[in-house]
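Complex shown without one protein chain; remaining protein chains in place.
Order as written gives the chain letters A and B; numbering starts at 1 within each chain.
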Amino acid sequence: MHLLIIDSFYIWEKLILVVFIVTLCMLVAMYATYGERKVAAFLQDRIGPNRAGPFGIFQPLADGGKLFFKEEIIPLASSRTLFVIGPMLAMTTALLTSAVIPWGPALHIKNRNVPFQIADINIGILYIFGVVSLGVYGIMIGGWASNNKFSLLAAIRGASQMISYELAMGLALIALLMLTGSLQMSDIVDHQVHGRWGGFLSWHIVRQPLGFLIFFICALAECNRTPFDLAEAENELNFGYHQEYSSMKLGFYLFAEYINMFISGVVMSTLFLGGYDIPFVNEASWHIDPNWLAVIGFCVLLAKAFFFVFVFMWIRWTVPRFRYDQLMNLGWKKLIPLALLNMIVTAVVVLWMRK
Amino acid sequence: MQLTQRAKQVDRRPMNGWEKSYLPAILKGMGITISHFFKKKATIQYPEQKRTFSKVFRGVQILNRDEEGRERCTACGLCAVACPAEAITMEAAERQPGEEHLYREEKYAAKYEINMLRCIFCGYCEEACPKDAIYLSQTFAQANYDRKGFIYKKEDLLIPNPKEDPEAYRRAVGERPVK
Partner (left out) sequence: MNVTQILFWFLSVLALFSALMVVTSKNPVHSVLWLIVTFFAISGHYILLNAQFLAIVNVIVYAGAIMVLFLFVIMLMNLNKSTEPKKNKWLTLAGGVAGGCLLLVLVAALKNSEIKQQVAQVKEGDIGLIKNLGNELFSTYVVPFEISSILFLSAMVGAVVIGKKE
């Protein structure tokens, strides 16, 4: 029985990469909670958590410990299995997206080219869309299984919001795909790194500013972040879909939100900000070890992603929440026509340039 | 008529297309919030750092003693009458021979209670007292596990004896000049 045709090196390489990236996501999500509290505090003329360790950097550990040791309550009237599956789904879908992202230039280990990406599939972007559209289930199942009217309402709000904004997001991306001519994430990054115009001018944000804006707004909505956090509107629906959750199940929902935020930051940097491309320099002329180049590229990507995470937080503490009808009007009547227009204009320009 | 200089005229002109996208307004708001990011923080690290009170701060009451350590209160009941929240109750007793070192007047308060859940810290008791026996100190934010604990007895209210424990007495008096 020849079960594994692929060599063991390949398996190990991918396994290590998966473990590394999942750990990274968890760690970033942990410190995103800390970052959120600090950013919120600074924007409100406060200092924020500063008791646990220097500058309060052990605060996430304390929060996590608290969540782990809290009493776990499963409401009697809930449907038990689904109640447990809900947070699991939310977490899984949040982590799954990281699989197709090129985290940096390829590494060279023992004369082998090891791509810094878990799976470079043909349909990279569509994969992200598929996983994001499944993120709805974590919310919906959790909200319904709680057997609570507020949770159900929040779940339904969240689901309809996510479906509506996915459309505009997809349409905004189509324009971008017309430029690159490929759905593969590594191709899209290559297209920006080795662009004709050089430097950061070949980043897609320069050629698709409107597309980027639409994508950014939709990413906010997909992450359930504040102007669009109707799913957990704490002052109307007392915490929305995770109202009945306690202990680490609640923690999973909160964690998943921060992982989503980080991943969407990474996706936006990859699609629009050139991924791991370092602006203003030609790193190929440095003649250093490609492994170091990969590490630097990875750090640059992280920096871009953290910038987006910061902007998300910044927006959260500036803009008040939308009303439900405003949300739907913005999604269906503003963003989708805009995205369509953007798509048509891009198509015309692309065809005209080709002639 | 303008009451303050800060009043701002509201612009009620219809918005133009660019303004209707709300992007300029949002960007302006974000500019305001980010400017606060770099501003001086208002936080005071409470248990280590404390804000200084004004000299006339009205905190929890103390019952005063004179220089020889005798209680000044004569249980006249004027504070209880003045109290708008009806938080003060007392019972008077006559000073027996041999107790002159404990009580200054011939009549004293055998029982003196202030219900701190009712007290509004208005300071009328302090003003009503003819004997300078009750003062509002600079202690505040008292905590307890049950409601009964908030009815302060005479032992809780009395200032430390200046003869037996001058250090604690000085601390209880604080910056306030004692008459």
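Convention: contacts are C-beta pairs under 8 Å (C-beta built on N, C-alpha and C of every residue); 3 or more make two chains touch, one makes a residue touch a chain.
The structure displayed is predicted, hence computed values, not measured ones.
Looking at the complete complex, one finds that the omitted chain is in touch with A. In the complete complex, the hidden chain is touched by one of A:Val18, A:Ala40 or A:Ile121, namely A:Ile121.
Only one of the listed residues, A:Val28, A:Val136 or A:Ile263, touches the absent chain: A:Val136.
In the full complex, subunit A touches the hidden chain at residues 1-5, 79, 82, 121-123, 126-127, 129-130, 133-134, 136-137, 140-141, 144, 152, 155-156, 159-160, 163, 166, 183.
Here is the rule we go by: only the chains that are shown with their structure count from here on.
With centres set at the average Cα position, the gap from subunit A to subunit B is 51 Å. Residues of subunit B that touch subunit A in their complex: 26, 29-30, 32-34, 36-37, 39-43. For subunit A in complex with subunit B, the touching residues are 39, 42-47, 314-315, 317-319.
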